[in-house]
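So the structure is just underneath, and the comments pick up after that.
Note that one protein chain is taken out, while the other chains of the complex remain in position.
And now, subunit A:
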Amino acid sequence: MSTTAQKKINTAQAINFALHDAMELDRSVVVLGEDIADDQGGGVFKCTAGLSAKYGTGRVKSTPIAEQAIVGAAVGGALAGLRPVAEIMLMNFTTVAMDQIVNHAAKLRFMTGGQTHVPLVIRTTTGAGFGTGGQHADYLEAWFAHTAGLKVVAPATPADAYGLLLSCIFDDDPCIFIENLPLYFQPGDAPVRGERIPLGKAKVVQEGSDITLVSYSRTLHEVVAAAKGLAKEGISAEVIDLRSIAPLDFDTVRASAAKTGRVVVAHEAQVDFGVGAEIAARLHKDLFGTLKAPVARVGAARSPVPFSKPLETAFVPTRERILAAIRETLD
C-alpha cells in the first residue's frame, strides 16, 4: 500500500481529487453546475474547488439556476465527444431535469441503434438530518435504477467515492453519482490516486456467517455499527456495501445469502418499491428453498422528509430500527 493510503481525507476532498485527476488526465472532461467555479466558492460543498482556477472557465462552468439546461448541455456535450460531469446541487433538483435524464441521456444509445452514446455523470447529493424538510433530502436512487440505460452509484467512504467517480467519468454511459451530505465531512482512508473502482462490484466490508446485511451510502455506516454490536453478542454478520445500485452485483449478494440464509437490506430511501424490494425479489427467486427467513427491508418511512426533529429522527433508518429488523430475521 502506498503511503497516501494511510492518510485520512473526507468525501468532499475525495471527490475534489477525482475531478482534478480526471481533468488532468483527459481534456474532454468538463464540469458544470450552479456555483461550482472558484469565483462562486468552488461549489456549495467545495467539491469543485480549484478546478476553474486550474483548468479555466471554458472547461469548468458555473451556470444559472437551470437544471434542465445543465443536464441538456451535458447530454449535448457528451454526444459531441466530451465527458461532462454535471453537478446538481441536491438530488431533489434532478426532478427539474428528468426529461433530459430519463428521455434523453438514458435512451439515446438505444434509440439511435448504437450510433451515439452519452458518457456523462450527474453528481448530486442528499440525505436527511439537517432540518431541510420535504424538498431537499430525498433518496431517489430507485427511480433512476428503474430506468434502463442509467448507472446508479452511491459510495459510502471517501476512497470509494474517489475510485467510483473516476470510473463513472470514464464510463461510456450516463451515471448518476449519489453523494451524501453528512458523509462529506466524515474522514476515512485516502484513496490511492489514479486507482479506479469498477462499477457493478459490491464490497464485502466484513465477513460473517449468521446473517447478511446489505446496504450502501450513509446507511452502510449504521449497518456496520449494528454489526459491531451483534458481534459482542456472538452473532456474526456479513456486511455488503453495494457501491453500485445499477448495475447490481447480485452475485456477491446471492453468494452471501446462500451462506447465511438470512438477509436484511437497509437504505435511507423509503422501503416501498425500493432497492430492497429488488434484492428481496431476486433472492426469493434464486434461493427460495434455502433462505431461513424472509428477506427483511429497512428504510425511511413512507412520508415526505419531515422537518420537526423528532419526526426527522424517526423517519430515517436508525441503528435501532436496523437492529430490530436483524433480530426479527434471526429469530
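Following the convention adopted for this analysis, a contact is a pair of C-beta atoms (placed from the backbone, for glycine too) under 8 Å apart; a residue touches a chain by one contact, two chains touch by 3 or more; residues count from 1.
Basically, contacts and distances are computed from a predicted model.
Missing chain, UniProt protein name, picked from "Pyruvate dehydrogenase (Acetyl-transferring)", "Peptide/nickel transport system ATP-binding protein", "Electron transfer flavoprotein subunit beta" or "Helicase Helix-turn-helix domain-containing protein": "Pyruvate dehydrogenase (Acetyl-transferring)". Of the options A:L25, A:A53, A:A66 or A:A231, the residue whose C-beta touches the omitted chain is A:A66.
The missing chain, though absent from the display, is touched by one residue of A:A258, A:A301 or A:A324; that residue is A:A301. Checked against the hidden chain, the listed residues A:G41, A:G76, A:P182 or A:G229 yield one contact partner: A:G41. Residues 34-35, 39-41, 44, 62-69, 92-93, 95-96, 130-136, 301-304, 306-311, 314-315 of subunit A touch the missing chain (whole complex, contact as defined above).
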